[in-house]
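Once you've had a glance at the structure underneath, I'll fire off some questions.
Every protein chain but one is kept in place in this view of the complex.
Think of it as A and B in the order they're written, each chain with its own count starting at 1.
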Amino acid sequence: MIKPKIKKVLLIGGGPNDFGRESELDTAMIQIIGAYAEMGIETVVIDENPYSLALEIPKIGTYLQAITAENIKKIIEIEQPDAILPACGGLTAFNVLGELLVDKDFHLMERLELLGVNQQTLELINNPGLLANRLKQMGEPVTISKVANSVEDAFDVAREIGFPVNVKPVSAHFEASRQMANDSESLDLALKIAFRQSRTKQVVISQDITGLREVGVAVLRDKHDVNMLVGAVEDIDPVGIHAADSIIVTPVQTLTDREFQRLRMAAFRIMKQLNIRGIAHIQFALDPKTDSYFVIKISPYFDMNSSLVARATGYPLALVCASVMIGIELEKVKLPSAFASKMAMIEPVMDHVVIRFPVFPFGEIENAGIKVNHRLNTMQKSVGSTIGIGRSIEEALEKAIRAAHFSNRSFSPHIMNALPENDLIQQLIHPRDNRILLLIEALRRGYTVDELAELTKIEEYYLYKLRHIMELERGVINNPGNIELLTQAKYYGLSDGLVAKLWQSDFDSVRGLAKDNDLVPTYKAIEPSAGELPERVSKYYSTFEMENESSQLGEKSVLIIGTGAFRLGDGASGSYITATVLSELKLNGFQTIIMNNNPNALSLIPRLADKQYIEPLEISDVMNVVELEQPALVIVPGNRIKLITALRNRGVRTIVLPKEKYMPHGPLNGEHEYAANYYYDGKNSYLISLTDHIAGKLMMDREVLNQFVTKNIPLPKMEFASPGLYQLVMPKLPHKSSVEGGQLRPIPYGQIAFMNKVTGINWLRIMVRDYVHCLTDADKALLAKLPEITWKYQVSELVANDTDFFQHLQPASDLDTTKFEMGVSLKILG
Amino acid sequence: MSNRYLILADGSTYEGIGFGSEATTFGHIVFNTAMTGYQEIITNQIYHNQIIVFSAPTIGAGGINHDAYESIFPTAKGVIVRDVAEVSTNRLKRMNLDKFLTRHNIPGITGIDTRALIRHLRETGPQKASIVDFPDDHAFDQLNATVLTTRQVDAVATPRAYPNPGTGSTVVVIDFGLKHGILRQLSLRNADVTVLPYTVDTETVLSLDPDAVIFSTGPGDPRDLPNSVFELMRQLQERVPLLGIGLGHEIFGLANGASLVKLPFEHHGTNHPVKEVITNALLYVPQGAGYAVDPTSIDHAKLITTHIDIIDNSVQGLRHRDYPAFSVAFFPDSAPGPLEGTTVIDELFEMIETKDRF
């Protein structure tokens, strides 16, 4: 069967951000679109994520629409693509395609080619029960599981398997987690949630495997059955804590080669049997005592795990996948010249440790006065993550923690001192977000490694590492000013800030002492051959060793500080903003350097910046890079006030991307809040748009603006230090000349993204051009004309209702979801 | 644990902290990029007189396991790593790496900038090195004066025949310092195995009525071996299905008229794609060779090149045109490393099954 050469591909986007869905899908999509453009393949994108960068790529087909079967059908009718690629859309895309496949009149498979998976596999992925049966036929061990159509059914199955059991919806509306049930009550609750999530009103009840070790592998396969292991990760936490909430390590440390190779082969067999072309992430639960394993999840699409291994190894995963998914063999994949030749075919190996550390939303929710349970279980609770890269577990962990919290402060030893012994034991058995700190405290109190391993099911290897950190901290505390201990501390990743705290000293003196003793970081390349092959590398991390591989990029580079982990209210939009800034600077001929540590961030797309430092963003980390790179300019998000001050105090030219320290509160239920959005050029402000904000929704209507423009919206006097995008927030729609109770502030990042998409003009890019004195005549003309410009979409809404906060966090009361920037979609109404 | 030093013949010095044995040793330095299987690597006798640098950032987390020995008495001369793990010793892990190395008189150094070292070795190539307490002139003089033996096979190969009985096909393994992985693969297939010293003559081998003969892995340069070995190969390949592995592959090439080249960059690891020429399939296999068969020296009327390393283009497999005899430079026992290479062993057994047709 000879297929016509693929000339046009429809890519399904990731949809709204959610628990377990950050920017990794958009990140993959952008690279794939770029790869196809180089091959002369047209692309068409559908997504409704307001923070999507892919939707703003010029010269491709974009559809800002909800990802539904109906919409995709229409797009296929209009665009007539040769193929459809669901791998950038996660499970949602699989579900939607599943619906299209059963649409008998549409004949999807006769119209185009399905990339990545075939029809049967797509159906299996959408139905965990069928998939488990298929795996069983293949001889792959799976946990016992059965489909239940009703609560009664489900209890029958639970009685058969015995508690504890896991519950998972069939054909969920979105990526749903399995929930564990220990008894009738918890099963009842789990069933309620799962039945609600299921499109088919069915749930899968399965055997519980809590306590086993969780290992994930990312595998690549081409049409000629060449399989390659891109990377493997090991969870420090045992099965029972959701993989996204687990602390994850790569490369795998505690598996023997035999255990590891067996999982690798199992993954390859699964790829072959399911005939997957492209990427899949396969999760295993491993029981070293009985020398057995279970296959627990198969994801033949991009996800946070594949994103992690790509960042960790430096392997150009998305680019290679782009080729492999349209049928190019691994051996014939062409990579851009920045990569070593044949790099696509080398199984990545690492000479550094990468640890991913979850970031939880408890603080933000509690700040809003709402109680929430910190206990971790099979339901994902984290909203973001950071990676720490180092040459030892200790170093990588310290850096990941520092990256997750901007400082080690919340993880310093003093906090846990007061915890009563009983609580300590309880929390060891029922882990919470602070478990690392808790384990260190337990070690400090004299618990042995073996005891803790027994209590927590955490591999003792990691507990030795924590004990080492504890000993290091103790040593540092007991020896203020001691260079040898400072050297040790730095070697194992302790920051200047933490040492300063332990010494009750200040950051500058510790840093000064370190520098006086030549304790300066050495930067090492992140590349997939572990030093074996020469490569043009552009990604680095710091450590304290002999050789430094990074040298100054150029005289006139710009360093951009990323936004780090996603947090509630500070997530995908920050990723969008940073990436847009990078892209615009590049367009204007600047050499760019990005510092960030979120593996899912758009800003870490290979080649978006000329150079990447995957580092924590504490002041000392930033200063170290500044001292090496001597950038002409540093661009910092406005909420990093201490960092900005520190940089300016040291005479570094710093531009601030206006941003409030904390995400502002939205209006209360049933109330409106209005914002007039301005561009401020340092002297004058220009009105761009009006937003109407109610709880859960933001609206923008060109017609409303027209009406009020005639009534003369005020142009307030601004006194901000930087030009940029600001808004005047008002409890009422503005009247003729005065504003009552108005408040001026930077426009939240999420609303900038919204406004860019709705107006069809990227205001952020104009702002960046303004910063670097590259405003064009067209920009100036546009600003002068404001607000009399044409919008791309006349009426639109930013709706935040896709995330089920109750399911994940069980908060004690309702949350204002718009400010959290999760589950947000952009609806075009006219 | 105190500070110790790795010194290289080119004059460079690397400082770290000693573990394992406190001995001062000399050896050839090589680096291995495999991320799992440190125990198998250290106990592989191809590392006789070698100091092994691991690019994996930390090793030792899995302890020492009874099923991961590639030889009982390893003869490597050192282990260089960034970070060696501390582990509990319990039912699964009877010993940790530190104690294991002490027991076998192998020194280790942890805390070395192994990435810098590997990047250096990548430029300067394999050379002599030494693990010492002080990197003074005396240590360098000692290093420069040291002549490493070329009789490496004799140091590690069995002097005596021994059986590994099974109920299936009869396989004779000619031992040059074999990896246990080869025996493990044969046991998996129920083979009735006899391991013979490489000094054995053809008649003795044939008297055992083997269904197949394997020339094993081993250390060093095969050209240092006596001629009888090549003659043995030539006589056996005409009579019995034959497989050469690692050093055995190099012997197969030499016995059939090819010559060897010293690899400018020794690749030790498990991540290079190796192409099976006949099917165009790519395999990831464990490798660790200092020499390769020179492709220009291959007599194509006699030998077929069956496998090629895609990255360095080295010859990784050969097959005789006239006899059921073949060889691979990589380690098809996959200990450690990906399992796809074990199909080579399957090929041998399938050859045995159908050989009576000739």
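Definition applied: a contact is a pair of C-beta atoms (placed from the backbone, for glycine too) under 8 Å apart; a residue touches a chain by one contact, two chains touch by 3 or more.
Assume contacts and distances are computed from a predicted model.
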From "Outer membrane lipid asymmetry maintenance protein MlaD", "Bifunctional protein PyrR", "ATP-binding protein" or "Cobalt/nickel transport system permease protein", the hidden chain's UniProt protein name: "Bifunctional protein PyrR"
Neighbouring shown chains of the undisplayed chain, as defined at the top: B
Hidden partner chain, touching residue among B:Met95, B:Leu206, B:Val261 or B:Met351: B:Met351
Identified contact with the non-displayed chain, of B:Ser2, B:Thr167, B:Asn227 or B:Thr279: B:Thr279
Where the unshown chain meets chain B, residue by residue: 276-281, 304, 319-324, 326, 343, 346-347, 350-351, 353-354, 357-358
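In this section, only the chains that are shown with their structure count from here on.
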Averaged-CA centre spacing for the pair chain B and chain A, given as whole angstrom: 42
Sites on chain B touched by chain A in the complex: 14, 31, 33-37, 39-40, 55-58, 61-62, 65, 67-68, 82-83, 85-88, 90, 92, 111, 113-116, 118-119, 122, 265, 267, 269-273, 275, 280-282, 284, 310-311, 334-340
Chain B contact footprint on chain A (complex, rising order): 224-226, 228-229, 251-258, 260-262, 264-265, 268, 288-289, 330-331, 342, 345-353, 391-393, 449-450, 453, 459-461, 464, 468, 491, 522, 524, 529-534, 545-547, 549
